[in-house]
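Here we show just some of the chains, and they stay where they sit in the whole.
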Amino acid sequence: MSQSEVPLTSAWRRKLHEIIYEADTPAGKLFDILLLVVIIFSVILVLLESVPRLGKLYSEEFIQAEWVITIFFTIEYFLRIIAINKPTKYIFSFYGIIDFLSTIPLYLTFILPGGYNALLAVRSLRLLRVFRILKITRFIGEADKLTKAIKSSLPKILVFLFAVVVISIIMGTLMYLVEGAESGFVSIPVSIYWCIVTLTTVGFGDIAPVTPLGQLLATIIMIMGYGIIAVPTGIVSAEYTNAPKNNDNQVKKNPEYRHVNTQVCQNCLAKKHQDGAVYCHNCGYSL
Amino acid sequence: MSQSEVPLTSAWRRKLHEIIYEADTPAGKLFDILLLVVIIFSVILVLLESVPRLGKLYSEEFIQAEWVITIFFTIEYFLRIIAINKPTKYIFSFYGIIDFLSTIPLYLTFILPGGYNALLAVRSLRLLRVFRILKITRFIGEADKLTKAIKSSLPKILVFLFAVVVISIIMGTLMYLVEGAESGFVSIPVSIYWCIVTLTTVGFGDIAPVTPLGQLLATIIMIMGYGIIAVPTGIVSAEYTNAPKNNDNQVKKNPEYRHVNTQVCQNCLAKKHQDGAVYCHNCGYSL
Amino acid sequence: MSQSEVPLTSAWRRKLHEIIYEADTPAGKLFDILLLVVIIFSVILVLLESVPRLGKLYSEEFIQAEWVITIFFTIEYFLRIIAINKPTKYIFSFYGIIDFLSTIPLYLTFILPGGYNALLAVRSLRLLRVFRILKITRFIGEADKLTKAIKSSLPKILVFLFAVVVISIIMGTLMYLVEGAESGFVSIPVSIYWCIVTLTTVGFGDIAPVTPLGQLLATIIMIMGYGIIAVPTGIVSAEYTNAPKNNDNQVKKNPEYRHVNTQVCQNCLAKKHQDGAVYCHNCGYSL
């Protein structure tokens, strides 16, 4: 809230902040697109590397490409820290941690020599970075409405999911007793796994009842699943249908709505500043 | 309705009732949490015990843990009977029976020595007790709305399920005639089982049509199932969408709504007493 | 519309009509329940007879029971013809044909000695008779609303189903070219069958893509199916949500609504007569 903190001293730091954290200038947009390309390229690399035939044939090239990406992310990570006034706030924010995890996998292989494969999962987390880029450019409206509808129907869906789990445990135990190990129901946890496979109408068929009583029980579970699937759908439908519509027209007519840009305060990382705002609405820092 | 019955004579019985049946005091909340932990622990025990490898390795420990749980439930069951004025009403209530069934499995093994495994199902019923704990604490609102929506759409869903069963029987008979025993359609009941597996879009694949005519019929069944699934979903959606909204704001403004606590009348087990109520709204007994 | 036709001459014919076609008198209700039991019993017989083990063991008993049912249905069929003024109208009505088909299977085996098995499907059609009984007793309201919602959304659902079929044919041809006979895609019709299995999210797994390109195509088909399933559901939901509500209260208050009973005109088979109506609202015949 105070302006007593050290302001961004040089013009290039201000410029850097604008390019990396915002998407209103041409340079900012270009940086976002470049970053998006590198992220998607790095994830495709992970996918291809895991294909046995390709992994062996081009193992050299894969590691080289991974080095290029790692160096790019390392530079970007340090630039992000430099371009902001409160680096610790950024470092321990959700996207700060994702950025850090995106950078380190290759460095970790020096410490954990055999862990190259185990780090595949960490490298695929890079995909989460895409959400930040999307967030500061487009889709804000739609994603916001989607998130709201899901959030407001979450307690209902949780009650419902709890009911699904309880049904699965009780029916799973019954199926285990009725079918037994010969049909693949080797233990109650496996039976519960089968029950959820059936209730959700996935139905892999790796395990399937063979006794008449087991098939009757399965029929009951399936019809229950068929009826149950209507519940979360109905909930979300109702949320969407009853949600107040803030059409663009209404927003434009209404003087209380103002267009919000992608600027991020250099001091406190607050977002959604109005067009033409000079000071941060959160901490009063000069934008 | 009369106060002529024997009142709870001592302070500790009142206190006990408060702890076991209610969740408004710290002791009552603690008891609920403890009970929840023991119930979930006992159900996890049932799951792990059924895993062949674990069941053999730790059979001693499993039986010991089951004894601890059984003794805990036995004590709790008797305390529940002591802490209430009309024990028979509790014993033959839904939760009274569940409590009883949760307690006896291990005792039954003395009478039925080989029945230890068969009692797994009874032991998994303990999970139902979780609902009482949830009921007297939170989720009341959401679960209530869910139950109401399901109840009011139940007759419609029943008509629809009846249609599903009729379609399955007629199409099942047709598939049995078309495919025959070679493809796994060994009898009409199995054919009906397959039909429901297909209509509900579960699709295990343990039985699948192989003749062109059978596959054509299967296609028709699947498309019917795809269209039919829309019906219960539409019903529940409409129920939810058209349900009157009792927002918290409306409730707070409206003087006819009062907050309801988790107290249970010691005399008649009536619930949903208003905050600050001194006598039971159902039987007039002092709370 | 005229009363010049021959009236039901004797009291017992009137009585018979009341018992068989209506459900307002105790005798009428009893007859309906008896019929329901016989129908369900005859269908269960068909199911059990098809189980190879039971079919061999009790083949004698099955044929005897089938004879009893056939004789019962034969008598009922002739009584229905006797108890009505215009038998030809009944005979060629939907339920008249179902009744006839329910009666003849066993008689047909004299003409077609080997056709006993093929007549199983005809015998399972008896189940359709259940709908008439339900129709004249309960569930009228719910089933009516259900039928209306489905009817009014039928043109939309047809357009949508046509789209599903077109997508399946084009994607099926592509999958046939990509995967080929080794993966089970032996011909385009089989490929289309697989496509519908996938689009409807049934997913038997009897045929599954194995090439990377085939799996990519399958992924696209599945995501399309996932999006497409929303369409009929949305249509039915909207139909239900926007349908005018004729609550029971409104009906009771509204003097234009009258309670309708299960009487059927002996002359013209018209239904839905008001309580206390003396003449048929359709043909003026005395009820």
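Residue numbering begins at 1 within each chain, and the chains themselves are lettered A, B and C in the order written.
Operating definition for what follows: contacts are C-beta pairs under 8 Å (C-beta built on N, C-alpha and C of every residue); 3 or more make two chains touch, one makes a residue touch a chain.
As the structure is a prediction and not an experimental result, all values here were calculated from the model.
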Total copies in the full complex, given that 3 are placed here: 4
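Here is the rule we use: only the chains that are shown with their structure count from here on.
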Chain at maximum distance from subunit C, centres defined as averaged CA atoms: A
Which listed pair, B-C or A-C, duplicates the contacts of A-B in over half of its pairs: B-C
Copies subunit A and subunit B - rotation angle from C-alpha fit, nearest 5 degrees: 90
For subunit A paired with subunit C, centre-to-centre distance based on mean C-alpha positions, whole Å: 47
Interchain centroid distance [CA atoms averaged], subunit B/subunit C, Å: 33
Touching two or more other chains - residue numbers and ranges from subunit B: 189, 192, 201-205, 229, 233, 235, 237-238, 241
Parts of subunit C lying in touch with subunit B, wherever the complex brings them together: 43, 46-48, 50-52, 117-118, 120-121, 124-125, 127-128, 130-131, 134, 139, 142-143, 145-146, 149-150, 157, 161, 164, 189-190, 192-193, 196-197, 199-206, 229, 232-233, 235-241, 243, 245
Subunit A contact footprint on subunit C (complex, rising order): 201-205, 233-234, 237, 241
Subunit B-facing residues of subunit A, complex: 155-156, 159-160, 166, 169-170, 173-174, 176-177, 181, 186-189, 191-192, 198, 201-205, 208, 212, 215-216, 218-219, 222-223, 225-227, 229-231, 233-235, 237-238, 241-242
